[in-house]
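Complex shown without one protein chain; remaining protein chains in place.
Letters A and B mark the chains in the order given here, with residues in each chain numbered from 1 onward.
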Amino acid sequence: MSDAVNRANPPAFENDPRVPEELRNNVFITTLDKLYNWGRKRSMWPMLFGLACCAIEMIATAASRHDLARFGWELMRASPRQADLMIVSGTVTKKMVPQIVRLYNQMPEPRYVIAMGACATAGGPFKEGYNVVSGIDKFIPVDVYITGCPPRPEALLHSFIKLQEKIEKQSLRTVPWYRPGEDDVVPVPVLGPDLIDMRRAEEIRQKAAVAQEQA
Amino acid sequence: MGLMGTGILKGLGVTLRHFIDTYAEDLKYLLNKSGAQQPRPLRRQSPKNRGLVTVEYPKERLPLPENFRYVPFLVFDTEKQEDKCTSCGICAKVCPPQCIWIVRTEDPVTKRPIPQPKEFYIDTTICMNCGYCAEFCPFDAIKMDHDYELSYYPHEQPHMRLVHDKAVLTKPDTYHASIHPSDWQRELADRAAEEEKKRAAAEAKAKAEAAKAAAPKPAQPAEQS
Partner (left out) sequence: MAEETKPAAPAAPAAKPAAAKPAAGHGATKAPPLAPMTPEMTELQQRFGESVLAPAPYVGLLLSDKSKLVEVATYLRDEMGYDSVTNLTAVDYIKDGYFEVVYHFQRSRGGEPFTLKLRVPRPQGNDLSEPVPSLTSVYAGAEFQEREVYDMFGIPFSNHPDLRRILLWEGFYGWPLRKDWKEAYYEGDTKPFESRWPGGHHQLAEERVPWADNVNYPLGFDPLNFHADPDAGLYDTMAEGVPGLAKRNGNGSTAPQPTGVGAAVSVFDRDRNNLADVDELQTDQIIVNMGPQHPSTHGVLRMVVKLDGETVTDLKLVLGYLHRNHEKIGERNTWLHNIPYTDRLDYICGLANEWGYVLTVEKMMGIKPPERAEYLRVLMAELTRIESHFWAIGFLLNDLGAFYTPALYFITERDLILDLFESVTGSRLMCNYFRFGGVSRDLTEAQLAHAKELAFERIPRKIDELEELLSENEIVKARTVGVGYLPAERSINYSLTGPCLRAAGVPYDIRRVEPYGIYDRFDFEIPVLYGADVYDRYRIRVMEMRQSLKIVQQCLQQMEQTKWGDIQTGKKNYNHRVPAGQAYGRVETPKGELGFYLVSDGGQNAYRYHVRSSSFINLTSLKEMTVGHKVADAVVILGSLDIVLGEVDR
């Protein structure tokens, strides 16, 4: 039902002048939103996907003491097709980032990303390394960042709660994934002489041609 | 060859025992008046506990050990109303990923350094929570915080928020005392000893200078080296 309404009436619903102001905050939609978000936020399936040291704390979070299942998030799926949430738990290396982007692209909407730990947020202690990407948000959009090295399991839970709050605030009318034609597939970066972000390819070509200072 | 399925039965047995133990533990807790003081998360994490171990964060929290370290903060001396940091730069040197930036205050006229930090940044997106800065600071001016709830939405601009500047970093010493009670006691004791030493030194000096007539106490000169 909600799908149909929104598909037929895509983005402009909110700003459509034909809809009276008071009706825009439609009670029906609001109630539906609540139900929809309540269901979603209590059944997130994170992807079983660990990168580095932070992944150990992620596993500890899922284990008995902190018990992720209390939040209804217990099912860690190894396949991106069945997951709603990607926890980037650890250092993102250049060699790994094409795979991460690919996995992200394979996740169905709605999908969320948590950047866990200093490394995933912005490179962390290994930032200066030649094979380290300075934060996963250079490639894919992140919903919640946690810092810490490694974040305690409670810190990860805290970010989950933050993510739940975010989900709660989303409205069926504005969420991007029911709009037609929107396709936010991230181009997979390529491993050449160094990591190449294909969105910057043209810029790289021009810059490399005019003899940038090279190390 | 054992009987088929014994492994499964044994496994189920362990699970069942665990299940029963959880209730046994709770019962023990209810009956035991002296144990009643212990909060549930602590009791459950004790090595004596045989049952369930879950801590229901965020409703209940594990108490953090005093030594626990997350990101650093600067201590503000509420008595003297000044930063304890003297911008000596040692923490910036010992920081392994080099995520501390300090601008030292300079006297506008003489250009001589003043022992106060003008700016102080810690980039917590690089910080590895190693605790060296707190360990090697000679003035007890930087300590490791216990606050681990540092998650941000992108619109909160985490990359800016997480570069802690002096305003964010500075916390009063009362806070430090509350999360590091025994460290604080040590500091107080150190300070008292220091002052005692100073006082003793001054006294001895005064005495020595003022009059050779008055006999100094034997203990004090030995102490001042």
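The rule is short, and it goes like this: a residue touches a chain if its C-beta (ideal position, glycine included) is under 8 Å from a C-beta of that chain, and two chains touch if they have at least 3 such contacts.
Being a predicted model, the structure only gives us computed values, none of them experimental.
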Here the chain that is not shown touches A, B
Touching the hidden chain, out of B:28, B:104, B:161 or B:207, is B:104
The missing chain sits against chain A at residues 48-53, 55-57, 59-60, 63-65, 78, 90-91, 93, 95-96, 98-99, 102-103, 123, 125-134, 138, 149-150, 152, 188-198, 201-202, 204-205, 207-209, 211-215
For chain B, residues touching the missing partner are 1-2, 4, 6-7, 10-11, 14-15, 45, 47-48, 53, 65-69, 87, 89-90, 92-96, 98, 100-104, 113, 119, 121, 123, 128-132, 135-136, 144, 159, 163, 165
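Methods note: only the chains that are shown with their structure count from here on.
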When centres are defined as mean Cα positions, the distance from chain A to chain B in whole Å is 33
Residue positions on chain B within touch of chain A in the complex are 45, 52-58, 61-62, 70-71, 96-97, 123-129, 148-154, 158-159, 162
In the complex, the residues of chain A that touch chain B are 64-67, 70, 118, 121-128, 135, 137, 141-149, 151-152, 154-155, 157-159, 161-162, 166
